[in-house]
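The block underneath contains the structure these notes are about, expressed in structure tokens.
Of the protein chains in this complex, one is absent; all others appear in place.
Per-chain numbering from 1; labels A and B assigned in written order.
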């Protein structure tokens, strides 16, 4: 039995599940490829308003990359470059998915699993979740791309602390470090994710996409062009602005169309 | 009755007040223009050492932009660009004011109000203050400039969380997010602001201005030039360095002149 990535599609949301039950949802190359495909496909579907990413079961979000297969697919420098050619596009597909992505974290979220979670837009976890990137034990480094995602969340000093000590730590420390958005009792993780997703999908979908794109864009160092600045005013010509504005004046909740 | 912006000038400090009592101090275009003028004028007065920015009364710092007038001044893309031509200079006037600016926050500080507060150098609020940018309900986006101010305070992940969920949240959460500098009981906000302002105005005024300018400059991505590096040593030729150094050696408090 090998691992797989499944998509459960609802009306305006989709849930992507990392499944490799015997290996704490560790991702082998097949799963990394399926993860990329899943997010590329969901990103192309503009009826969606939010994507949830989780691990199968409640023991792990993902325990990292599947180290067992490293002997054949990541055992030297040349292979490692090829392997990164599979994992990086998967991480980028999450970051560049047009929809907000919420990570629903039960149990272990370590190594490559934490890198995947750090590409999501929000991270909600249970009190017993565990985090860390203990790759100093393996003699491995994270690449610049993976590191940049981690630094964006916790800053450079904390990112380096996580890598140098290589400790696996609990949810309270992850929250204090800025690694997760919110910690709730284990039994309430799914409900808390549902509440966050409800907040997100009630808003104007184009606004959520613009905000995700604007925030990611500002992480890039190139100056914002006039054309990009101008895009900030495009929302005023959308149907949803008219719908939202009317609802605001009438003090009722708006029902947006995504146009 | 429309809103207005008032300036209360003391010896070395000034208080700028956003006043639109019937609308929770929401800012109409007149107020945005007056806000810009106020900070341009105060920035030109080098007898000042610190500026306080607050809302009239204790129900709100500012509830945002005055949405009621959007129908006439911000109802389509072209108008929105013109509207930004009024609000952006106001926000920039606070950021570029040569003096330290302390936001004194009572009650609601949401939407444009939070953007104004985020341009200040310190933010002190009461325990019952409320924060958020719930514009996803209106079908509106924040522009790159406004977003950059928010990201500078809370980081990109938290900025996106605030925009995607659009929740209005309390002072404790605002503090944990890094959105405010300090939270005190509601009745102590004015005293805490006075204490912070006292600390600021006791220091050498030129030093405060240099530090504000240096910190803002480092937010820009252009490399620091040799001439700029050299400016870091200019303080050693000021009267205030001689005054401060002498006081230090004599173990007494210095009385600075701002020269």
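List of remarks:
Rule of thumb we're sticking to: a residue touches a chain if its C-beta (ideal position, glycine included) is under 8 Å from a C-beta of that chain, and two chains touch if they have at least 3 such contacts.
These numbers come from a predicted model, not from an experiment.
Among the residues A:135, A:171, A:215 or A:254, only A:135 touches the chain that is left out of the figure. If you put the missing chain back, the residues of chain B touching it would be 100, 121-122, 152-153, 155, 178, 181, 196, 199-200, 202-204, 206-208, 210-212, 214-219, 221, 223-224, 228-230, 232-238, 240-245, 247-249, 253-254, 256. Take chain A: the residues that touch the chain left off the picture are 67-68, 70-71, 74-81, 84, 135-145, 147-148, 151, 155-161, 163-167, 221.
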